[in-house]
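Step one of this worksheet: look at the structure below.
Left out: one protein chain. Kept in place: all the others.
What follows is subunit A.
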Amino acid sequence: MSEHIVPKKTYYAVFGALMALTAITVFVARFDLPWILNIVVALTIAVTKATLVVLYFMHVRYSSRLTQVVVVAGIFWLVIMLVLTASDYVTRGLLAPVVSISAQ
């Protein structure tokens, strides 16, 4: 298996997409969207940009399976850290407070 050389054309296309997404994220951020849509849109665009960089600029799309597994495993561990911690902070106060026996 020899090294895959990504054509320059691909790099220019990814660069164009990254620039366009940057412009979109600045444009959309000006509008007061309902609910938490502002942050959802901002993060969706950021994740899309990061994915483009990882797949094409960092060659992961053309890398060996071993490298791909390591990359996915790393991101998976990051998600564990973020989601499990958030599951604590976000759900605090959802349950009715426990009334202690001594207070009754």
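Couple of notes before you dig in:
By definition in this document, contacts are C-beta pairs under 8 Å (C-beta built on N, C-alpha and C of every residue); 3 or more make two chains touch, one makes a residue touch a chain; residues count from 1.
By definition in this document, contacts and distances are computed from a predicted model.
This complex has a chain not shown, and the name its UniProt record holds, of "AzlD domain-containing protein", "Heme/copper-type cytochrome/quinol oxidase, subunit 3", "HTTM domain-containing protein" or "ABC transporter ATP-binding protein", is "Heme/copper-type cytochrome/quinol oxidase, subunit 3".
Subunit A meets the missing chain through residues 1-3, 5-6, 8, 11-12, 14-15, 18-19, 22, 25-26, 29-33, 38-39, 42-43, 45-46, 49-50, 53-54, 56-59, 63-64, 66-67, 70-71, 73-75, 77-78, 81-82, 85-86, 89-90.
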